[in-house]
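Take a look at the following structure, please.
Only a single protein chain was left out; the remaining protein chains are all shown in position.
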Amino acid sequence: MAKVAMLGAGFIGDFYTYSLHGLRSRDQVYIINDRDESRARAFAKKHRIPEWTTSMESAVNDPHVELVVVGLPNNMHYEAVKLAAAAGKPVLCTKPLGRNATEAYKMLEAVEKAGVLNGYLEDLVYPPKTVKAIEAVRAGTLGQVTWVRSRETHPGPHSDWFWTKEISGGGVLLDMGCHCIEIARNYIGKDIRPVEVISVADTLVKPIDAEDNALGWVRYENGAIGQFEVSWTFRGGMDLRDEVMGTEGTIWINNFLRTGFDMFTAGGKRGYVAEKAETEKGWIFPVGDEVAELGYYNMFTDMFKALEKGSTPLETFYDGYIVNEIMDACYRSAKSKKWETVKLKVWRGKEKAGPISAIREYDKDHIFMKEERMPDGRIKVILKNKKTGKISQIEKKK
Amino acid sequence: MAKVAMLGAGFIGDFYTYSLHGLRSRDQVYIINDRDESRARAFAKKHRIPEWTTSMESAVNDPHVELVVVGLPNNMHYEAVKLAAAAGKPVLCTKPLGRNATEAYKMLEAVEKAGVLNGYLEDLVYPPKTVKAIEAVRAGTLGQVTWVRSRETHPGPHSDWFWTKEISGGGVLLDMGCHCIEIARNYIGKDIRPVEVISVADTLVKPIDAEDNALGWVRYENGAIGQFEVSWTFRGGMDLRDEVMGTEGTIWINNFLRTGFDMFTAGGKRGYVAEKAETEKGWIFPVGDEVAELGYYNMFTDMFKALEKGSTPLETFYDGYIVNEIMDACYRSAKSKKWETVKLKVWRGKEKAGPISAIREYDKDHIFMKEERMPDGRIKVILKNKKTGKISQIEKKK
Amino acid sequence: MAKVAMLGAGFIGDFYTYSLHGLRSRDQVYIINDRDESRARAFAKKHRIPEWTTSMESAVNDPHVELVVVGLPNNMHYEAVKLAAAAGKPVLCTKPLGRNATEAYKMLEAVEKAGVLNGYLEDLVYPPKTVKAIEAVRAGTLGQVTWVRSRETHPGPHSDWFWTKEISGGGVLLDMGCHCIEIARNYIGKDIRPVEVISVADTLVKPIDAEDNALGWVRYENGAIGQFEVSWTFRGGMDLRDEVMGTEGTIWINNFLRTGFDMFTAGGKRGYVAEKAETEKGWIFPVGDEVAELGYYNMFTDMFKALEKGSTPLETFYDGYIVNEIMDACYRSAKSKKWETVKLKVWRGKEKAGPISAIREYDKDHIFMKEERMPDGRIKVILKNKKTGKISQIEKKK
Partner (left out) sequence: MAKVAMLGAGFIGDFYTYSLHGLRSRDQVYIINDRDESRARAFAKKHRIPEWTTSMESAVNDPHVELVVVGLPNNMHYEAVKLAAAAGKPVLCTKPLGRNATEAYKMLEAVEKAGVLNGYLEDLVYPPKTVKAIEAVRAGTLGQVTWVRSRETHPGPHSDWFWTKEISGGGVLLDMGCHCIEIARNYIGKDIRPVEVISVADTLVKPIDAEDNALGWVRYENGAIGQFEVSWTFRGGMDLRDEVMGTEGTIWINNFLRTGFDMFTAGGKRGYVAEKAETEKGWIFPVGDEVAELGYYNMFTDMFKALEKGSTPLETFYDGYIVNEIMDACYRSAKSKKWETVKLKVWRGKEKAGPISAIREYDKDHIFMKEERMPDGRIKVILKNKKTGKISQIEKKK
């Protein structure tokens, strides 16, 4: 059972607290901190939290507090983490870790020097479907992963600070690209080095300085590509989809908009339907339990188990740092219009990762390329001669 | 925090225990009981349960035990419930409550006389989607519910006892019809009296005495119909789908086979994919977290909260009894080939429920019937004259 | 190349004419007939039809006309068919064939005595998906069909006459039940005799005399059941879905609302989206080409090929008559609240059809019942002893 200091009484603090207190949880937010007194007070009341404070320092150093959860705007992460590290307390930080890799690296150094447990709250590698899918990929169900597409788009963030670059550190690339990049790393293998990136970051629709749409490809050492698509101008709700392509299989996950729950209403219902839903009439697609589907339960379970066992959670500040470096390279690429190298100050994965390979012998002279049934029922096999390299086709005997 | 005696170390006991111990649960199975010693012992080891016993009586009466969970074959429910009632301990019983309404009624009497908390473990009204859908229906999002279809089909149960009528009390109608009937009651309104039923129960495919396929319509006092479709001979996995039709809207829920998670594998993976999955190759459709998606977390959360607060859970033995009466009427109907009245020894809902009505005035002379846009863009309105009853159509001005 | 007299310039005549003139068709509507002169004239202009007339007799007897297509309200089918038969011309009639079986039988007699080609325009057994599905079922892909569910629901018909029982002959059971019944017959086997029916027909929502919601089960001689669900009060568009359950497989078809085309619009577009779509804003689900998806192209292709080859189309007046008899039995059942026998004046299928059977031997002592992989990886097999009838389970060796 853990007593938590929650820093930040905004949207994400709310979601985290629902998750921490949900179902039959043995954990408890003990103190809520927010700069805005009335917000802190209201939050404490709503979630039945014993204490509230406007002082981050008091919250972190409260003697009851065993764990610090950072749910603050991006520009306050570093300060919060420094306080937790100084207090020698375990700390979990929301995404992205830093506004840039320099900041993230300082956060990583702070917690590692202090020797405190550190967790990176990347919820979107923890949705139940994603957990099962990653497990299947690791068990070889898809062969070797060649390509991952992760898409996170919605009609724009819910708080003003996201849209102000000085506070957030960037636009949609930073805000949501961080999700997609870490999702792809998990499927491709977190021990495979991200080598280079190319990215587009445009302000197409909204009257802001930061980019509202971004695309990117992250190339990994083994040739696999992690593709991200993020937007603050998507219409129709929140679209969270992942696709994984492997040499032996495929995975398609839809985390939000098409999960087997369709509702039509002619009357219109005044009420919250789903995160970033755009309609309250016509066909709508709610999810069952948002905190479950978005991975929050699994995420905190992993973090708290690590805390109890003295082990390492699946996602740490090191992962957050890697993601920030990849995003920094993306921002450079969006300007230079070239592939940019990912520069890692620290790398703890494999030094070398060979290329993807799925060559299969057909007979002693030929390599197998493909088999296909034609509309008339015949089965064609495409082969390559090992010596001559010539490609030919034969008809398979049934 | 509750200490639980789990009766039954089979498939359902396993699922229940995973649910009770899942995520950050504060609850614990303290003792496992099974007639088969080696099964009890293995179960205790697997789930790290402190105690095991082959004596149901010892399990129930163990002084540490605060709550009894019945996960036994149908023919042992009554005995287990009697023991719990005698011990004055809260008891939760798996579905169906009894093998028939007579047995269910005796169980209801036993717990109510003893004054112990009693919960009916109908998990399929607790899936996160269903919880949200029922809430939407109660808030009026669909207008008035006219029809509910609930379908639960799979390729047959996993234990031999289900197939033996003396132990189970019946075939697929009893085993799965109970789910569908209670789902429909929740959407239509648990206070609306089920009046009569018609049912088909056939043994079409399997070499058994009990029915392997059944269909039924339950007519409620307000005219709404709850339709169930159950089968032990469905091919393709486990199909759990609900559809709700209202005067103002529609809900479609797919709990298992199409939930936004598609996986293709050419290689074939040897392992458990999902409950009652039939393939390990080709396209498969896993769910994320089965115990979450099937409602187990929500169900036990509701039960334990009721226990802690001294309140009543959403599903009690009374509900289980009503379901058994409806099923008894179905079995009678399947034989008589006529609509059969549902005979309730006890009814705690509304005495009268008026008919569904959604009549809308168009103007002082006409009732509105329908509006439709034609392929050529014109909008037609169909009206009924209040006095003459004549139905006519006009073209709407845009 | 056929020259067609189209009788009826309403919604269905429009759809038929689009189909007849669509793509690279060699066929042509030569004359349009409607009682309403302005409607006939406008129709002719819109579809570039050479001739129009308010006289049904003139249209049928026009010497250029080689084929008569009846797209009239139900109460005028018989008259139109008599005229065509008298003229010795091939005739295709929309669904349902008659307002009741007596009328349908007279139509059948008329065309058969005259010896003219007769086609029953049941478009919903001709959608491309349905054609392929029926073919798969006949090839044995699903084993033996045990159950078919066909559902056709929408928010109510587009013309006033449908709602007036004297003209239409009935409500939604007649209007749309006819589709579902014939779809099920095609999957189960048109040579298997429909034996008895049970049906519900209620006026739940609309202020009309005829039923606006109906359900039914048609039991076939081999034990298979064709289930229909029809409604004029469905909200959300037009829902045309079929499900087929067989001993070896399953088919699910969605013909209209979920066909792989999702569109969201915030702005709202003024225009026709799809037949009976209810929204022009939010998420909408258009179909590609309605006349193709609803089977019209395939239907007329089949009819015209039969005409050219002197063969019989897939759907004839005989089929229409069978469907009318089944519906008459349904209306009787809705009143009597009992299963009612289907009384056929003429039956051209099998005299006897044995029961469905899929018993499989496991070894010389046992019948195979089921195999299932458990969450822990073990594979259970359920068997029945041939002599004792006892059901037991064993663990399969991998």
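Order as written gives the chain letters A, B and C; numbering starts at 1 within each chain.
Please note the rule applied: a contact is a pair of C-beta atoms (placed from the backbone, for glycine too) under 8 Å apart; a residue touches a chain by one contact, two chains touch by 3 or more.
All figures in this text were calculated on a predicted structure; none of them were measured in a lab.
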{"item": "Given C:63, C:88, C:115 or C:260, the one touching the chain that is not displayed", "value": "C:260"}
{"item": "Absent-chain contact - pick from B:20, B:93 or B:284", "value": "B:284"}
{"item": "Residue touching the undisplayed chain, where the options are A:156, A:177, A:282 or A:313", "value": "A:156"}
{"item": "Interface residues of chain A (partner: the chain not displayed)", "value": "11, 14, 142, 146-147, 149, 153, 155-160, 163-164, 198, 200, 202, 204-208, 213, 215, 217, 219, 223, 225, 227, 229, 231, 233-236, 245-250, 270-273, 275-277, 280, 337-339, 355-359, 367, 369-370, 372-377, 380, 382, 384, 391-393, 398"}
{"item": "Those residues of chain B which, in the complete complex, touch the missing chain", "value": "235-237, 264-266, 278-279, 281-285"}
{"item": "Residues of chain C (touch criterion as defined above) contacting the omitted chain", "value": "1, 23-27, 127-133, 136, 139-143, 248-255, 258-267, 269, 271, 286-289, 292-293, 297-298, 300-301, 304"}
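Convention: only the chains that are shown with their structure count from here on.
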{"item": "Interface residue identity across copies chain A, chain C - same or different by half", "value": "same"}
{"item": "Per-chain Cα centre nearest the global Cα centre, belonging to chain", "value": "B"}
{"item": "Centre distance in Å when chain B and chain C are each reduced to the mean of their C-alpha atoms", "value": "33"}
{"item": "Centre distance in Å when chain A and chain C are each reduced to the mean of their C-alpha atoms", "value": "48"}
{"item": "Shared-contact residues (touching 2 or more other chains) in chain C", "value": "235-236"}
